[in-house]
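And then chain A:
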Amino acid sequence: MKIGGYLCTGCGIGDRLDTKSLETVAVREGRIGFCKTHDFLCSQAGVDMIKADMAAEGDEKVTKAVIMACSRRAKTESFHFGATPVARVNLREGVIWIRPEGSEHDETTQEMAADYIRMGCAEAKAMQQADASGEQSKNNHIMVVGGGMTGMTAALEASKAGYYASIIEKADHLGGVMGQLKQRQPERSPYQNPQDTGVAALIAAVEADDKITVYLNSTIAKTAGAPGRFEVDIASTVGTGTHAEFGAIVQATGFTPYDANKLPEFSYGKTPNVVTQLELEALALAAGDGPIKRADGKIVENVVFVQCAGQRSQKEGHLSYCSGHCCATSIKQAMYFKDTNPEIETTVLFDDIRTPGAGGENFYRSAQDKFVTFRKGKVSTVDVKGNDLQVNFKDLILDEDAHMDADLVVLATGMLPNSGTDIDTMKDKDASGEIKVPVTSILNLNYRQGPDVPHLVNGFADSHFICFPYETRRTGIYTAGPVRRPMDAGQAQTDAMGAVMKAIQAIENSASGRAAHPRSGDLSFPTFRKEGCTQCKRCTVECPFGAIDEDEKGYPKYNEARCRRCGTCMGACPVQVISFKNYSIETVGAQLKAVDVPDEFQEKPRILVLACENDAYPALDMAAMKRNESSAFIRVIPVRCLGSTNTIWIKDALGSGYDGVVMMGCKKGADYQCHFVKGSEMAHVRMEKIGDTLSTMNLESERVAVHEVAITDIDRAPKLLDEMVEVINRVGLSPFKF
Partner candidate 1 sequence: MTTAVNQAMVEKYKGNFLKEVTDNVEEGSWVKMCMQCGVCSGSCPLGPHWDHPPQELFMMIRANKREEVLSSTSMWMCTSCYNCVARCPRGLPITHIMHGLAHYSKRMGMKPKHQPTEQFGQMFWDNLTKKGRVNELKLGLGLYFKDGFAEGVKVSMGKQKLGLNMMKAKRMSPMEMLGGHGVKDLSGFHAMLKKAEELEAARVGENTDAK
Partner candidate 2 sequence: MAKHEYSYYPGCSSQKGASSSNLEKSVETLCEELDIKLNPIPDWNCCGASIGYAGGGELPRMTLSARNLALSEKHHPDQDVVATCAACWLNTREVQERLNHNPTLKAETNIALQSVKLEYKGNKKVRHMVEVLIEDIGYDVLGSKVKKPLEGLKIAGYVGCQTNRPFGIDGESFENPMYLDKMVETLGAEALTKYDKKVACCSGALMFSEPEKGQALVKDIIESAYDSGANMIVTPCPLCQANVEIYQDDINARYKTKFDMPVMYYSQLMDVAFGRSALDAALNGNIIQSKRLREIADK
């Protein structure tokens, strides 16, 4: 049982550095079992050498390895040895590629390399093999909340993949909003005519599927547990409730139509002849194959569609966003009229016609071909004129105020997501006169951080990430359909499939203890030392993923399967009792302590750099690939997320003679780019507090800097480090060098 060191002398490492003395540093100071050198360590021969040592028996067996070669981003596959902990010492991108050649630099460059080796050895010593907790369980059953088109599609697709599904529907029937439509916009070439909604077929398929259970008149009273072991109480408005267990959850709770009563300027409510798109569907269904009639029985001969009614508007009570489907929906509805009787006048008053893609544009052209008239106009009011109506608008093309008569006006109003409680405000938004989002909880999660999935914007429970639309802050729970984002039926069905894919993945991952994206496959998970815990609750509050509950005494209760392994809890803990086997206060603390801090007379400052492993560290890496020079005084430690940075590290660093600390995390704020949501922001907050510590130590506050660094900052990142060097030149070396 020993730690093996492997020093590569390839890629110029051997030429630029005194590797003999580095070996000595590794063994004597790093105090690891041995240090072998190889001139091409990533070659099959090199890797086989390492594997052989790991396969050895007894004392000779290498159980941890220190790879002293290139960046952890290079040759990752070659130096990946299953569960065996590996510390990567970055001598190539981290040292020789950022340091100029020439004897005058050799000393500092060599010191840099030696320090990184000391750090790597220390890290390896502190790391332990991460294995799954063993408390995994597998449950092949997906709970689908909502029995509309999205929900039914999700259940059927899950079943098709060999999994079970239960649909929880609050109404007494399946179908949702799509079930109230006459037809939907075309999904297939040539995209010219409305098509059947397919809802009836879906309902039939769901009822025929023995892998699918349907709970009608039902809501969710309580959701507890975690992926692989969700415990759900299903309440019924008609019968007695049920308790069921699920592996994952798809939330397809759809939307509520915008309340058109907020649009008095369009005379909605004053007359039954001003209707919303959804209300027109009812008239169309009632008409069957015959002509569409108004409430008063008059056959409609002249209908006007008002687009963006109460949408794309900053007016109080209006929706700022666009609901996406309404242009195509009005086109479809105009066709309801034209297809029964071409003589019926149909006019669409729009600002922008938004019919994207191949299908959309063809559908638009088809409507024009059927004599649906489109006018770019802004509708100011709709007046009641006897039994009929007058639509007043500004024709933006003819640049004049205009009006037209109509016997029916259809308002293209928007969608409000049924996303449950907004846990960030936990209050009814309507109180402030804003958009009313239904605030009764949908999932009733018993999570410490609130009963529903966090909202992104406008009440939609969407992912914040462009590359990762199914990123969720509640592992194992995936939203799909209009609750996630305004969308049409076709998109919602695709969305249902995407969500089911992720749900299945969550089931499989939780069964084996693997983390979900972005640290996919990570087996480590946080644990805490109960003796030290002060029940301060910071970890439970700060966890971006609501993974940590509290027991009755207020101690944290970890739910491994919900956890995303970012370490924010570890960074938050004021008494440093939280750790992962392979990533802990110790693995980083030991590294920074391992650095050999020269006494002040040598005038060689030491700067600790803590860099986000996903953005800042790659940026420094790519800067090195460009051979951008960096200071010889920096010592970089990659962290899972800046949110995992515990202030103790900063204190220790400053206390042990470092002259400055630079932290590099992702963008924070509304458009945050931190892949663990608030990690970067938390770090900034904590570091604001470090000021006190600094002053008690009589240290200048400039010695600690926190920066937002993007992966593209290949030129900026090294400059930020040079800035710290200048600061130290200005304020002088740390007095804490012993």
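FYI, a contact is a pair of C-beta atoms (placed from the backbone, for glycine too) under 8 Å apart; a residue touches a chain by one contact, two chains touch by 3 or more; residues count from 1.
Selection rule: all candidates are chains of the complex that A comes from, given by their letters.
The structure displayed is predicted, hence computed values, not measured ones.
As listed, 1 or 2 are all part of this complex, and the one touching chain A is 1. Within the complex formed with candidate 1, the chain A residues making contact are 345, 353, 364-365, 368-369, 371, 373-376, 395, 397-398, 402.
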